[in-house]
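A protein chain is absent from this complex, but the other protein chains hold their places.
To keep things simple, chains are lettered A and B as they appear, and every chain counts its residues starting from 1.
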């Protein structure tokens, strides 16, 4: 009825031996989620100097602050990438080469920061221009969850392209937990991107998104035929949105061969499963909802 | 115009005396949210050894690590359960018996870990098989918010069945805040469960879910006639999903007598308020949405 702790421990350890697959004992090192969260924060500081720090940085200290931060991030990133590379298919990366490969990938990610800054500046501008509630670009950077989520996705996408296992997804899920925005590291996203409110929007792995695309909360770019499961890996399963597409809250766009033509607008709560030409306006047939007086409601329908 | 801090304090304390119900002074001890969050993290470490730790565990250290962790969790859990039991209906648990009852419930929860591990292994397998973007079971465990949320719900459900007040809901709301997935501790959930993306999905207290059920983000298993409020407590208010049901993003299924038959698929954004037989495919009537050129849009409709 009330087992001793030693008994509890014995039974639990017996279960570790029996129920495999959800243990991680004596195995390859997993990258540390805590370390990756901390590295990601520091990468945000490098991308937006002075915004993610607790105090503004004086330009006289900039060289020292930046170089020190880069040196620290570089070392820690190399270590985590090294652990992750052990999860590539067996034999894909010979053990002796993992260290050098990790070093090279970490260096490339840091070298890409100036290029990512150019893209992120277009995202911040799109957010400021697109939201009348935004009072300044500063507000967009310090207060909008979108800024953090898109910056993390663009960083993770670089590692995804280098086929680093685990880390890209840990990075975007860290941002997902903080912002409610689930951007897969595999998605290819153009410039001047903006998602307002963020919560619940999901962009799947093989989505392709043009420039000047705007979205709202609860949008899904998702896969069809998911019963295919692992057999579909690597196929294009998520839609393509061309330039200047707007997608309102709660719309779901499905399928790898679905293309939303340039300049189109997709209404709220639409469920779209096929392509539409450029400059389309897509609405639910019932966009003019049924309004009745409560005294007239059908007796068999109750909510 | 600019009151002194002493005046501010005086007025605020006067409001504590006047506005009751949202004070917690001189009362029973509340369980500590911080303590429950920390205990829940350690329970996750016990369920998935090596995955929620910062470094992998060598099997030579396993007995020591596990026994120490169990001993610590047991003591802290007992203390929090003891505080919570004071919130049971007055007189339901005599004060003198609270300590022994708390000790027994904590012991039972820890004794259930091997059984919960067997169930959770089926959930991890369902996630890996169901999502072509998943590269490995390891990725599902370290990076998918679903893993954390379902593990916490299955733990909290054990305490819910023992009628422990407050703690089960504090545990699932902790996970809700981290993952966006709102799984009530009361819900009965079968094996091989998977929710992809998670954010915004809500599963109400009296939901019953079969095995091999798959869901996406923004799904609701919710209650009808909510105007009944507290009068409805204890009634089955949320739907039943039989085995092998799939529910796409944004669908809402309502009502305690609504049963979705085995093998059915519910399309995105469907609002379903009645039962459907086995192997049904349920879609919005307007699943073929209205597509028009922007130049042809009706003048009175503007989004």
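In this text, a contact is a pair of C-beta atoms (placed from the backbone, for glycine too) under 8 Å apart; a residue touches a chain by one contact, two chains touch by 3 or more.
Everything numeric in this text was worked out from a predicted model, so none of it was measured.
Visitor: Out of B:121, B:199, B:240 or B:258, which residue would touch the omitted chain in the full complex?
Guide: B:199
Visitor: Can you list, in ascending order, the chain A residues touching the missing chain?
Guide: Residues 46-51, 54-59, 62-63, 66-67, 70-71, 74, 103-104, 107, 110-111, 113-114, 117-118, 120-121, 124-125, 128-139, 141-145, 178-180, 197-200, 214, 216-218, 224-225, 246, 248-250, 254, 267-269, 273, 284-295, 297, 301, 303 of chain A touch the chain absent from view.
Visitor: In the full complex, which bits of chain B touch the chain not displayed? Write them out.
Guide: Counting only chain B, the missing chain is touched by 1-3, 5-6, 8-9, 11-16, 19-35, 87, 165-166, 169-170, 173, 176-177, 180, 182, 184, 186, 199-200, 202, 204-205, 218, 220, 222-223, 226-235, 237, 248, 250, 252, 254, 263-265, 267-273, 276-277, 279-288, 301-303.
Heads up, the rule we're going with is that only the chains that are shown with their structure count from here on.
Visitor: Which integer distance in Å separates the CA centroid of chain A from that of chain B?
Guide: Those two chain centres are 23 Å apart.
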